[in-house]
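My questions will all concern the structure given below.
Just one protein chain is left out here, and the rest sit where they should.
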Amino acid sequence: MTTDTLPASYLDDGLTLRSWLATTDHKRIAILYALAITAFFFVGGAAATIIRMELATPAGDLVSNDGYNKLFTAHGVIMVWLFLIPSIPSVLGNFLLPLMLGARDLAFPRLNLLSWYLYVAGGLITLEALLLGGVDTGWTFYTPYSTMFSNTYVVLTLVGVFVTGFSSILTGLNFIVTIHTLRAPAMGWFKLPLFAWAMYATSLILVLATPVLAITTLLVCAERLFQIGIFDPAFGGDPLLFQHLFWFYSHPAVYIMVLPAMGVVSEIIPCFARRPVFGYDSMAYAILAIASVGFLVWGHHMFVSGQSLAASMTFSLLSFIVAIPSAIKVFNWTATLYKGSIRLDAPMLYALGFVGLFTIGGLTGLFLASLALDVHLTDTYFVVAHFHYIMVGGTVMAYFGGLHFWWPKATGRMYPEVWARIAAVLVFVGFNLTFFPQFILGMEGMPRRYHAYPPQFQVLNLLSSAGAGVLAIGYLMPLVYFAWSLARGKAAGANPFGAKGLEWQARSPPPTHNFDAPPVVPAKVYDYHADEPEAEPVP
Amino acid sequence: MAADTDAALSSGFRLLDAAASTQASRTDAIFLAMLLLCGTVALVLLVLVVFFVLKYRRGHAVDRTPPREMKSIEIAWTVTPLLVFFGVFGWAARDYITLADPPADALPVSVVAKQWMWKLQHRNGRREINELHVPLGEPVLLTMTSQDVIHSLFVPAFRLKQDVVPGRYTRLWFTATQLGEFPLFCSEYCGSEHSGMTGRVVVMSPSDYGRWLASGPAAPSMAQYGFALFRQLGCSGCHEARSTVHAPLLDGLYGRTVHLQDGRSLVADATYLRDSILVPARDVVAGFAPVMPSFAGQVTEEDLQALIAYIQSTSARDATP
Amino acid sequence: MTAATLTDAPTEPGLDPDTGKLGMWVFLASEVLFFGGLFVAYLYGRTHFPAGWAEGSRHTDVLLGTVNTAVLLTSSAAVALAVACEEDARQRRWTARLLALTAALGVAFLVLKGLEWHAEWREHLVPGPAFALHVAGAQQFFALYFVMTGLHGVHMICGIAALGVLARGRSRERAWARARQLEAAALYWHFVDVVWIFLYPLLYLVDRHG
Partner (left out) sequence: MAEARAATSGFARERRTIASAWVALLLLMLASLGSAYLRLGPGNMVAGLVIAGIKGAIVAWLFMRLRQAGALIRLAAVAGLGAWCLLLALSGVDYATRTLTPTPVQRPQQLLPAQAASEPR
């Protein structure tokens, strides 16, 4: 809603297709990412739906076993590389980072657009591989199955992953340089919002871990096409060398997925509790600790793979240590609520949902880090439940929370509050119904990636499939009411929730150059006061 | 899976499956301890969050003077979890270490995993497909390798699994503590029939096991089968005492140190024998020409184990006066 | 830990000379990991197949390898000189020529590399059914040799293209061919040179006294 005196918002600044597809405005690129990511989210979700329908019955009667293998691989590849990893950094990060720092744009705007095109190119190559016939190696591509025994589109999928990987590296690079060089003059490192800290730590991992994935995919392709014999035991190669290289990336990758979610939650909880975040310094150090110690723990994926005893014990100890910063963050979020003035708006429901589910995900990770339990629990549905609690219960909940929290800022319109709360509760309930039974299935020993399973596991699988139905409804609702809100949502002022970040000092939706007047960096970050009467939102 | 096993296995809902091995009871102890520990932490946090959300809901008049920043509580909730974690790590690692060194007197069973079936073979040559009969109360050591991709032998009732990696032996040992049949799964994704690669472990009383082992189909012992192969593949043409070809004698070779042409010397163990059959050019014995053809592709995994068993039996025979 | 050297950032992106340099250095950090995966595979091979690695390395052409190393070191010095010339008003006229020289040396490197590859191809040293050497691990050595030098070659091609474009842009006084872009391209070129500095002993000098 732009008054005639002020310049047009970034949405109205050029309506041609070219102005969108050749934009270097970080806000438009964020919107482009949001559209692409939502499309891939529903493709991955469709694969998950069919998997859950198949698993409702013990016998493999809905799809063939090869079909099932291709489905869970498609679900894994699309959800990990085409949704979870880019979701918060590329959509919320791209949109908010310059605004939060008081900058006009990222350090390398053109590189940002190149990242989007690389992402879409990688996504389309992966999608093409799936449409041509799919790949059946699992998203982990373990050798020698992926190099010697799978006759599906492994190389094409890996090329897609390789290209998407470079999009991540360039986004990480862009964020690191932006946070270092484009902070507002008065914004020192310890006045950065925690979302910016989370983007910084995530970008460090993106830049330092993703290249190892790129070289691993390259080696698997070389092994498949030219039998170079690095991973093939017939030549004396070592399948565990692949696992080391793959997990060296893939464990930091799960921190790439969860750290941005922690950043979003650290913005939402203080705003709706009207309290500064408890222990800001320890939260910032915890974010950096998670990113750095996250590089040391990948071996806990290989406790039963034939890894040496000494290595397994080293990785087990380090995996316990990496759990400490996450525990600190959960305690700090809980303590932030103390003596607050709490309102359970939709973003807050998603944020508190995140805290609950991430806690369960993190604690079950401790089960898997202890060696003797991992021997029983690894490669069972316990692991499937564990990482879904962190990725879906954590990252997706926070992503939805962030979407709701900054929706007014991005579109200038409010989302329908009641429907949003219903959707949040539905997602929370549906999620627990879907994945909590899988913990028990894992305890009872149901292995992962099983197309057909013994009948004694059916009851819990049926419950899980039913829960997946509720979860799917919960995920579809925002699609509906966000579209409705675009057309007829209530006009949102610059700061509908009375939040404290710099981004709320810009108009909603902000002009292309972000700030009409240079933003004022507050003396204290998260300067909320629960004891004062609620300040009315800034028009 | 056979119908009778369905009936036996589809017992009612139990939080934990039957604990049927010495390892299982110890793992269950850690599991319940962790469940208790993490359960209380999760519960405390849940109660705190709900309490705070209710007590400090907006519009509810209550004292909201901002609390002092307490560094002590932050240090407390960092150090206590660290100490607890070290404790749990030590406990779990102790059990994991016992998995790594099997008892010397364990009953050896050789396992070959192949895309989508388990082939098991007892010391006296008795072979089984997708089934493993073991005596109650005696340690059993599985020496496993794979012919193609990575599999993983997983017996939920024993709380044990171990990946079976092609190109090397991996070991798994257990002592069954409960009679009955327990499902056996492949738990590392290995292709189309990954979910079909299941089987069962049958735990029998030692006497029944002895009878079962002896009463098996009149399969020749591994050594006899090995001797038949030794002649059929033409090994005896060169390696027999009366052969005209200048080739090393293999009687009593197992366990002896062998001096090779390039100056190295090594103990002739199973791996050396296997290498010499498949890649003879690699370790040529001093004083002999590398004329032996490779038998790679002509001998299956079982044939190799049989040949090795035969060569081992020759040293036993010579040992007797 | 505010970065001392970075002037307190104006909010306009791209005005600060250090952003380009910092961006390139962060990219080079990711490239270190990218080649790092190959070096881990190399170290695995060398520790598990010492005989194969020694045999393989003996069959590489050490003369061409050494000449190539010298060519690349010289090109690195040339581009460093080009950057220095760009900063000095009186020497600026040399910049374009030095950049062209660097690109030419890069092309020379690739030509020699091509000859070397062709020779190895003729000697059946390319991994495959007709692989000439029968020592266990020699095939992996040459597989890694081709992957590493191939990947390095691809990076060389990108570097030569960048330097060529910048040389032409600089000779035509283009706005986008100033000190800032030159320095970033030079950093990239030096990195590709450092990768070769490590490839040279690992591929050519494994066991020459055999």
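When the chains are written out, they are named A, B and C in that same order, and each has its own residue count from 1.
Following the convention adopted for this analysis, a residue touches a chain if its C-beta (ideal position, glycine included) is under 8 Å from a C-beta of that chain, and two chains touch if they have at least 3 such contacts.
Since the structure is predicted, the reported quantities are computational estimates derived from the model, not experimental observations.
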> What are the shown chains that the omitted chain is in contact with?
Replying inline: A, B, C
> Touching the left-out chain: which of A:Val212, A:Val258, A:Ile290 or A:Leu352?
Replying inline: A:Val212
> With respect to the chain omitted from the figure, which of C:Val126, C:Val147 or C:Val206 is a touching residue?
Replying inline: C:Val206
>> One chain is left out of this view; which of C:Arg90, C:Arg122 or C:Arg172 touches it in the full complex?
In response: C:Arg90
> Where does chain A touch the missing chain, residue by residue?
Replying inline: 180, 204, 208-209, 212, 233-236, 240-241, 244-245, 248, 295-296, 298-299, 302, 306-311, 314-315
>> To test your reading of the contact rule: which positions on chain B touch the chain that is missing from view?
In response: 114, 145, 147-148, 166-169, 233-234, 271, 274-275, 278-279, 281, 293-298, 300
>> Touching the absent chain: which residues on chain C qualify?
In response: 1, 3-6, 18, 21-22, 25-26, 28-33, 36-37, 39-40, 43-44, 46-47, 62, 66, 69-70, 73-74, 76-77, 79-81, 84-85, 87-91, 129, 134, 186-187, 190-191, 193-194, 197-198, 200-202, 204-209
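In this section, only the chains that are shown with their structure count from here on.
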>> Between chain A and chain C, what distance separates the C-alpha centroids? Give it in angstrom.
In response: 35
> In whole angstrom, how far does the Cα centroid of chain B sit from the Cα centroid of chain C?
Replying inline: 46
>> Please output the residue numbers of chain B that touch at least 2 other chains, ranges allowed.
In response: none
> Which parts of chain A, given as residue numbers and ranges, touch two or more other chains?
Replying inline: 236-238
> Which residues, counting only chain C, touch chain A once they are in their complex?
Replying inline: 1-3, 6, 8-9, 11-14, 16, 18-19, 22-23, 26-27, 29-38, 40-41, 44-45, 48-49, 127-128, 136-137, 139-140, 143-144, 147, 151
>> Applying the document's contact rule, which stretches of chain A touch chain B when the two form their complex?
In response: 60, 65-66, 69, 136-138, 140, 142, 144-145, 148-150, 233-234, 236-240, 273-276, 279, 282, 303-306, 309, 312-313, 316-317, 320-321, 323-324, 327-328, 330-332, 334-335, 337-344, 352, 355-356, 359-360, 363-364, 366-367, 369-376, 378-380, 440, 443-445, 447-456, 459, 529-531, 534
> Which residues of chain A touch chain C in the complex?
Replying inline: 101-109, 111, 169, 172-174, 176-178, 180-185, 188-189, 207-212, 214-216, 218-219, 222, 226-230, 235-238, 241, 244-245, 518
